[in-house]
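The complex appears here minus one protein chain, its other protein chains still in place.
Each chain gets a letter, A, B, C and D, in the order it is written, and its residues are counted from 1.
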Amino acid sequence: MDVLFIIFAVLTVVPALLMVVSRNPVNGAMFMIISFVGMAALFVLLEAFLLAILQVLVYAGAIMVLFLFIIMLLDMDEVEKIKPGTVTSIASGISLALIIVGVAVLLGSDGLAGQSVAHLAAAPDFPSADNPMGLALSAKAYGFGLFTKYMLPFQLTGVLLLVSMIGVIIISKKRETSQGQEQS
Amino acid sequence: MVFDSTLLLLAILIPLLGGFTLLGFRNLSSSVVRLVALTGFTVPLLIAVWLYFMFVGADQVDGYRFLTELDTGLSFFGINLTLGLNGVSLPLFFLAGIVGLAAGIHALHSEAANRQLYLSLLLIMQAGLMGTFASIDIFFFYFFHELALIPTFVMIGIWGGFGRRSAAIEMTIYLTLGAMLSLLGLILLYNASGVDSFNLIAIREYLLSQPLSDTLQNNIFGLLLFGFGILVSLFPFHSWAPRGYAAAPTAAAMLHAGVLKKFGLYGLIQIAYPLLPQGAGHWGPLLVWLALGNVVLIGLITMAQRDLKQMVGYSSVMHMGYCFLGLVTFDAIGVGGAVILMFGHGLSVALLLMLSTAVFHRTQTYDMKEMGGLASRTPILAGMFVAATFASIGLPGFANFWGEFAIFVALWHYNPWVMAIAATGIVISAIYGLRAVAWVFFGKPSEALEEHWRENKPFELRQGERLAATLLFSGLFVIGFFPRIFSDYVDMDLKPYFSSEPPALVQSVDPVEIQSEVLVADVATVESTVSGEGAR
Amino acid sequence: MNLEVFKQISDTNRWGLLLPEIYLVGLALILLVFEMLFRRQDLLLIVRVAIWGQVLLLGLMVLQYLEGFPTGSVTAFSGLLTQTPATEVMRLFFVAGSILVSFLATTYLRRQNLPRTEFFAITMLITVAMMVLVQSSQFVLFFVALETVTIGFYVLVAYCRQSPFSLEAGLKFLILGALSSAILLFGIVFLYGVAGNPALPGHVADSMNFADLASFIAANPTNPLVLIGTCLVLAGVAFKVGAVPFQIWIPDVYQGAPTPVTAFLAVSSKAAGVFVLLTLVRGPFASLHSFLVPLLSTVAVLTILFGNLTALPQRNVKRLMGLSGIAHAGYLLVGVVASMTVDWAVYAVVFYLITYLLASFGVFGVMIQMAGDDDSDQEVDHYEDLGQRHPFLAGVLTVGLGSLAGIPPLGGFIGKLLIFIAAFQAGLYGLLAASIIGVVISIYYYFGWIREAVFRVWRSPEGSPAQEGASTFTVSTVEIVTLGGLSALTIGIGIFPSLVDCLMRL
Amino acid sequence: MTLSLNSFLFVSGLLFAIGFFGVLLRRNVLVIFMSLEMMLNAAILALIAFSRFNGTMDGNLFVFFIITVAAAEIAVGLAIIVALFRKRQSVMVEQLSSLKN
Partner (left out) sequence: MDLNTLMVLILMAPLLSAGVIALFFRDRGGIASAISVCASGVILVLSILLLMNAPEQPFESSIEWFSLGGFTISLGFLLDGHTHLLLFVVSFVGFWIHLFSIGYMDDDKAKARFFGGLSIFMFSMLGIVLADNLAMIFIFWELVGFSSYMLIAHYCDTDEAAAASKKAFIVNRVGDLGFLIGIVWCFWKFGTLNLSEINWAVQMDPSLVVTGLGLLLICGFLGKSAQFPLHVWLPDAMAGPTPISALIHAATMVAAGIFLLVRIDALLSPFVLEWIAWTGAGMAFIAGFVALGQNDIKKILAYSTLSQLGYMAAAVGIGLPGLGLFHLTTHAFFKALLFLCSGSIIHACHHEQDIFKMGGLLKKMPITSIAFLAGMFALMGANYTAGYWSKEAIMTAAFAIDGPIFWFLIGGAVLTALYMGRLFLIAFLGKPRTDKVKHCKESGPVMILPLLILGVLALVGGFYTFWPEVLSQSFFSEVNNVYHGEEFHHAHETLKIWGTVAWISGLVIAVLIYGVGSSTDRLNAKLPGLVLVFRRRLFIDDIYDFYVAKIQQRVADTLGFFDLFLISGVMVRGSAGIAGLLGVFSRSLHVGSVHGYVYWFLLGIVLFWAFSMGWF
């Protein structure tokens, strides 16, 4: 498990870093896909199989393809002509270090009493020795969850999608320049 | 009784309605405008007069008469529109009526562009003024003040003179600062008092039995003092006043300098001093210095002025110093003197501002060194100006004198040296006042002026101006000759809260038989009943 | 697998509580259908349906509340949704805001030649999301609603797509908004993780539920993950509210956005943020009193001072409104801080929001009338002589700005008064001092604007260049009635603030 | 050594930091946008880890919503970027600063 975790973690983090620093956006997008896939693997380690698949399908598949598509569409696949300025680099580097230090400090503070999977207590939703009926691993569980407890946010997501759909149409739609929209 | 109480409300509502009528309905015929405005300005004064005569017999609660109360929707916080008058607010209510009518008459006869708007703003201001001095609820006390204050800014901005734009902004910001500070003080008082009411009577009753802690008193008093102080142009927070008055249109300046400015002092007298005696004592020494700054430093600065209106503005700042000194004494003599001085000063400064404008109309300049020789050309204007100047420098026979005199008397008891320094003000004010008269009216006109007059002969005061001035003068004279008209009531309502120890009398049987008379019999009876209450 | 549990959960999904929201969604859909059916045939119809439909909703809600305003709180949707009297008021508030935005948009869109139906639809959907947002009492719903609002605003800000300013503003809002969403989300995740952690004492089952979270935090107030989670969540909300240091986007976005959207952002979005903050600090984070009070106080002071000071030299009125809005957020934060100790301060904040809505929409209404072809270029100087050209608009502007500045007898004053009283009762003297300074500074720019609009009146009788603008806009009767109504309400609420009593008795 | 919660969180934190770093460093709006997605994913990773360790489903369910939101956000965002590119012929943030002061 540890080895796997380290491999997946490296597979996630390194491409992420490469994505950020690569000066060609297409390369960046590619690295990002790799990173997402690595992350999906980490999901698997966490027993979230459905989400791992979704991660690959939606993120690595749909979303990143959309990105690549736009990059190509806008004809931006050349290298950024100007390198980030020294000040920008230093400042953002410092920020990076700051956040990492912050995360380290946070995790070092042991607010979670250093749990590990092996030491999990009886979990209400997940199957374990004490609770073989844990639902969490099945796709059905997601269905129940979404359609009962999370029905309202689920419906609201519909509104969200409607809004974004209208939005995309409005922003992208080519409009007749001479609309006779007078008089109301 | 109900009728009289309603009158108090009407004194606010009628000008307010008039103001909104003029504001809302444009293009009214000029006679309608005139009628509405005159009604709006006259009714409050008539009500004030009526209530004065009804005052003695009226029922009272804690010194307040004509009580009336309305719920305006803030009763959760104990805020109700509570109106009433006591001996201290009566003179100021009256003052607001007189100056308001005078300013109204002046405005009606002025040539301001868009006079309808001008009058409507003035009416709103008038409503605010009447409300301020009739409010017992300290929230509405503040509220009405602001209601009156806002039109001032607008009027300065629209009809003001030279430098009005910056003056209006400066004045607005400065006065808002003062108002906010005092608002904080009032809220803090409300909070600290723990009666859950903004009603002054309730707060008084509670606090007199359970005074606040010293620190709290000091803090609240500090807020109120500096908040109100800014509004009253306490040194060194005075710089808005001369500039503001110089820039303001006459009627607005009359109302502001004459009446509205007294709000701060009134607040200190009615609220801060009686309720926070410890705080008053704490801030007293500092206030003395500042007030002396008002009297002496500002007095000297006034002497340096060349601009007539600035001079009037500075002089009004100076006289406010006396009022503060009166308060500092914490003695019914000094505080009562301050009230009388407020009344007198209100009338005299309104007069001076009005006449200064009249002078300007004849000379087209405010530079006093550029004037001269008006006295023989416009004797009435000159006579009135001279009289107003003398009123403002405290000549006996005018109301101001009694105030100043009483303040000096009380001040000696507080500290003879302070009194001696403050008294130099009577010389300083004489110097600048008479010099202004000499520059403007006496001697020979400057060449430029002579040139100007060749084309435009200087004309006498117009009917409207005369009427307004006469109104103001009559107030000054009546109180100047019969100060007891107000002083008895003032005394009566100050005694319970301020020290009123007679001096260590070398009391004795008189060697000469003194035949004394009582001027007003019923006043004496009132006094005796009140002194009974004061002991409570 | 215990289906009974799910059945019970399902039973708490009382959709009846959300009728207004459903109505609005339906209205939006109807509009879109109309757009398809009567394409370009009867544009007036869409406007009418949109506005009158919402007015009808408002009327119905008011009618319902007149019969009996709900007291006490109702929790439904298995704890995701909690309705309290305050949220009911906020729902009314959002519907009113939506109506006014639609109203402003009618004029604006006609002038800018932009499609309307979509705008109305998005506005209504955002309103729905905001209404849900203020009622949500669980982070999932909270997040989804918040994101719906945010994404809707991305669209609205960039709505004027022929204008590079609008698009640029949209993009800036997008990047910063997404960043803040990420931050907020991380905070939620931390809280979720730590509160549900079985290894910790007092862990709870539904660790994203506000009530459960509150009990957990009460048990573990110093847990570092709780603290960082709280910080991140607050940072995300602070972005919505526009509190320092998350206020920096506001002027740019406000300037670039179409004016009705600016109004929508300034009023409804901010109100939603403030109310959410109220819910959070009084709910889940209530036990973190000792660190939230100094934190929020500092933020409030900075916000007040930053907003007011920055607005001082500002001449672009849209940026000015944005910056002054930051200052108002600061005053509202004072109320929020006070509400941690003084219960009724919630209603003080709500009342403040109401007066802010009335005044702001008045001002924005005038701005829309005054806007030229380039919507983002509206300078204070353009208002010169407005009093002469259009006294009515000048009056509305004056009342609105006066109320924003907090001048009696206008509504804004009462709002500030209540906040101050609350702050006093909570003993927040430093905040009061900052508020005073802020109010005093704000006088300068508000009055500077009024001065520009009003003070030069009747000074230059001869035709100045500004004179030509006189005929370029005419204000329709409906607009006069609406703007006049806003002003009248602002004055009325200042003179007879009986609304305060109503609120306080809830 | 077994898999600890902290290790997942650390990875998540790293990703979040890298995302932030990208937002700060890059000038290309698209890449910035991608970095933002990276930050969202970092949150998702942490969420799933917590969900697993807490033993509650809510975290996993929340991920659904997050992904939906992210998708919608990206759709709108890309639309705006494209529209802006058409106006300005650039996606560099330096060129997108006509609104200032």
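Quick note on the criterion: a contact is a pair of C-beta atoms (placed from the backbone, for glycine too) under 8 Å apart; a residue touches a chain by one contact, two chains touch by 3 or more.
All values derive from a computational prediction rather than experimental measurement.
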| item | value |
| --- | --- |
| Contacts of the hidden chain among displayed chains | A, B, C, D |
| Residue in contact with the excluded chain [from B:Leu67, B:Ile220 or B:Met419] | B:Met419 |
| Residue in contact with the excluded chain [from C:Ala426, C:Ile441 or C:Ile495] | C:Ile441 |
| Candidates C:Phe77, C:Phe246 or C:Phe264 - the one touching the absent chain | C:Phe246 |
| Options B:His145, B:Arg243 or B:His452, residue touching the unrepresented chain | B:Arg243 |
| Residues belonging to chain C that touch the chain removed from view | 171-172, 175-176, 179-180, 183, 227-228, 230-232, 234-235, 238-239, 244-246, 248-249, 251-252, 291, 294-295, 298, 306, 309-314, 441, 444 |
| Touching residues (missing chain, whole complex) on chain D | 20, 23-24, 32, 93-94, 96-101 |
| Interface residues of chain B (partner: the chain not displayed) | 170, 173-174, 236, 238-240, 243, 297-298, 300-301, 303-305, 331-333, 336-337, 373, 375-376, 379-380, 382-383, 386, 390, 395-397, 401-402, 405-406, 408-413, 416, 419-420, 423-424, 426-427, 430-431, 434-435, 437-438, 441-444, 483-484, 487-488, 490-491, 494-495, 498-508, 510-519 |
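Note that in this section only the chains that are shown with their structure count from here on.
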| item | value |
| --- | --- |
| Separation of chain A from chain B, taking each centre as the mean of its C-alpha atoms, in whole Å | 71 |
| Intercentroid distance (Cα basis), chain D paired with chain B, Å | 66 |
| Junction residues of chain B, two or more chains touched | none |
| Chain D, residues touching no fewer than two other chains | 5, 16, 19, 33, 49, 51, 53-56, 58, 61, 65, 69, 72-73, 76, 80-81, 83 |
| Residue numbers on chain C that touch chain D, as the complex places them | 139-140, 143-144, 147, 151, 154-155, 158, 161, 164-165, 167-172, 174-175, 178-179, 181-182, 185-186, 189-190, 192-194, 196-198, 203, 205-208, 251-253, 255-256, 376 |
| Residue ranges of chain A in contact with chain C within the complex | 106, 109, 111-113, 115, 120-121, 123-124, 133, 135, 144, 147-153, 156-157, 159-160, 162-164, 166-167, 169-171, 175, 179-184 |
| Chain C partner contacts - residues on chain D that touch it in the complex | 5, 16, 19, 23, 29, 32-33, 36, 39-40, 42-43, 46-47, 49-51, 53-56, 58-59, 61-62, 65-66, 69, 72-73, 76-77, 80-81, 83-84, 87-88, 96-100 |
